[in-house]
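The following block contains the structure, expressed as structure tokens.
Removed: one protein chain of the complex. Kept in place: all other protein chains.
Up next is chain A:
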Amino acid sequence: MTTQAGRIPNLSLAQRAWNIRRKALLMGEVQGQGYIGQALGIADVLAAAYFHALDYRPEDPEWEGRDRFLLSIGHYAIALYAVLMEAGILPENELETYGMDDSRMPMSGMASYTPGMEITGGSLGQGLGIAVGMAMGLKRKRSPAFVYNLMSDGELGEGSTWEAAMSAVQHRLDNLICLVDFNDQQADGKSTAALATGDERAKWEAFGWHAQRVNGNDLPAVVAALDAARNAPDTQPRVIIFDTTMCKGVPFLEAREITHFVRVEPDEWGRALAVLEEGYPQ
């Protein structure tokens, strides 16, 4: 499935995920802030999505045949910029413009700023509904492309998520794959202490979805889940709930208690990068 530009060297998914983490940390260092915890946590899922599952052309981000990847969670933009650079869709030499005036990489992801950014996320609970419409549109065009929507566990609290979930089943959108990053952290604390309090996989199944729940930091499991979602034989929409660890790959940050907007002191960015360096996958 994967289309890769020839200029991108052949690396393992673990190395891709490592590169994504490193780029995200470098961007965080530029601004001295950012949703770095989420970026480190979702890096494995993004690596598997962009270097195993998705079909796209780095030199032509608007290619009609591409699989669409929607970032419903606008604040995860730092993570998507990292993978878009890794995939050759965004030039790596713009990394240090992150969050600056006139940058193509604003702090919250917007469709009109960034090649490869399909929608403007950030008002949470909107991505899945837009994905429903795009999946309908692709079916009308008889396109084999998939729509992926990356959302957060916090968005499970938005009513619009469940309107979209019902609608996707009603319209038999088997070309829709929803990815839920379940890191159990939202602005005020644990997601499981807010509205994501039940058996989330059972909820999606009860709504009629093909549902899986896997460790989102276990690359072989992530790859297998993406394959199973794409290849499921039925006409249901598909969801994968990825349990992830905030700040994955930088243990001293993983240990921090409040991690929705992780506080990183100016001198800690270098330390975080150094810790990451030690774990470069062979």
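We take it that contacts are C-beta pairs under 8 Å (C-beta built on N, C-alpha and C of every residue); 3 or more make two chains touch, one makes a residue touch a chain; residues count from 1.
Keep in mind that, in the parts below, contacts and distances are computed from a predicted model.
The subunit not displayed here is recorded in UniProt as "Transketolase family protein", chosen from "Transketolase family protein", "succinate dehydrogenase", "Transporter substrate-binding domain-containing protein" or "Regulatory protein ArsR". Residue A:137 is the one among A:91, A:115 or A:137 that touches the chain missing from this view.
Contact with the undisplayed chain is limited, among A:52, A:104 or A:171, to A:171. Only one residue in the set A:38, A:120 or A:191 touches the chain that does not appear here, and it is A:120.
Contact between chain A and the unshown chain involves residues 111-112, 118-120, 122-123, 125-126, 128-138, 140-141, 159-160, 163-164, 166-167, 170-171.
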